[in-house]
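Structure first, commentary second.
We show some of the complex, not the whole, and keep each chain where it was.
First chain written, first letter: the chains are A and B, and each begins at residue 1.
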């Protein structure tokens, strides 16, 4: 397992809902197919983008199962399941289910109402969860802007190494590239860092990161694939141009609110499937009004970039 | 139901665990009996003190059931169940169970990972939860220091009145007595405010509050009962003296860490029952060392107050 390593893009998938905010499991096969069509072969299920913490354990397990069921057919390479929960009991149950279903990897954020106060407390929590799926790679999910858990990730990896045998790395959602570089340096790159800030992926790549999890890969995965190959070909100028395009694209979407609701609405539009609304306490928006508001700007942005970075869009 | 009103002290009960952090349901009958013996007739189950968010839905429901089962035998008057959860699905399921079991009241805090951003979002969440137990009084649980949800409670009550028919008030855990007074004034005291800062209860009483939920009532409920009766008798001087005693008492306990772990350890000691450790991610402490550290100070404090405020203690 210490050889397990995710490379490239991982779509942090949305959870499809129907109009009453019930999970719409039936659409997952088609969703996987659409992702595949824009070159995204890995999915991160039940994370922040998927409103994982707004789901029940049963729903989360059923979603994991559905994604595993469509994996082979749609040529997905890795199905990674987020199993973090406020209750370590729930997190363990989610991890056990993943173990039974042989998912490719699991990840957990820490509880946020009762926060682990020290590295040691965090490791205690993670080791309980990870040990329920002892043969599945485990990634700690660091997202301090949401959890306000500010512990040092380098120290975490150093200290956790002995206590969590299946620890494989981090899902790291913060801007600080120095910290990821110091994490990457441990034991000659032993750990696999999955970078979580799409808008800054190029920066992370310069610091040796070669994997990313994000919500924008749901709809411009193909664009980011080109960014990665440009970078790998040594064409830093082109890579920056693409990253800038992706940033400006996101800015337009975020004019409708900086969050999951906007991203989900546009993903539905661009993939031409109906992922539905978000679930309470997030607030849904009127889909048509925000599409109508942003589409002219998006078209103009695409023209500016000479249509070089083809998006798979419904009608755009 | 609009006549339902909790008065007096409500113990925010701890969740008993065994050494492996499994819930120890067997001890609840005895726990209720002990509380009764120090004059506490109401309990708030699965809240912050009870580490509610660290429990699974099944555990929470089983705990609710156990408390309801021992209610009559121990002359408990109100069993209030906290049903808040990150997932509105879980919160609704908890509320439905409470409805079936005819608990006396329910309360819910808002999700904290995905926070309601407006009063309207908060009401949307609360109304979904409350409507699952339409004949049971509902209290919104406001605890901004932990949730970082800073919405105005006066505005919440005003606006929610029409949309949550069983809304009965607030569990209010913050220092701001002006806000509770403005809430109390709505419709001539229509709402029942349950105050959550034990150290400042006297202040809240001056502002017309006559009910309180707290963790310290687990072990000095009798002392606070005397505080309340002193206040009601117009003896403000004595009431302040007792409140000061309770504050100094808490300061001694908090020298061992300002949180649930210390409070639970001392409650076990004073009630002479074994409530066990806390659950991960909270960190348990060595019971004996902190008792040994604090007991001399507590004894000296009690002497200073002339043993006027009798504690029910094991060996103190």
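Descriptive notes on the structure:
The definition used in the following text is that contacts are C-beta pairs under 8 Å (C-beta built on N, C-alpha and C of every residue); 3 or more make two chains touch, one makes a residue touch a chain.
In this text, all values refer to a predicted model and were calculated from it rather than measured experimentally.
Every protein chain here is a copy of the same sequence, 2 of them drawn, and the whole complex in this file adds up to 4 copies.
The criterion applied here is as follows: only the chains that are shown with their structure count from here on.
Rounded to a multiple of 5, the C-alpha superposition of subunit A onto subunit B involves a rotation of 180 degrees. Listing the residues of subunit B that touch subunit A in their complex gives 48, 51, 53-57, 59, 85-90, 93, 110-118, 120-122, 124-125, 128, 146-148, 279-283.
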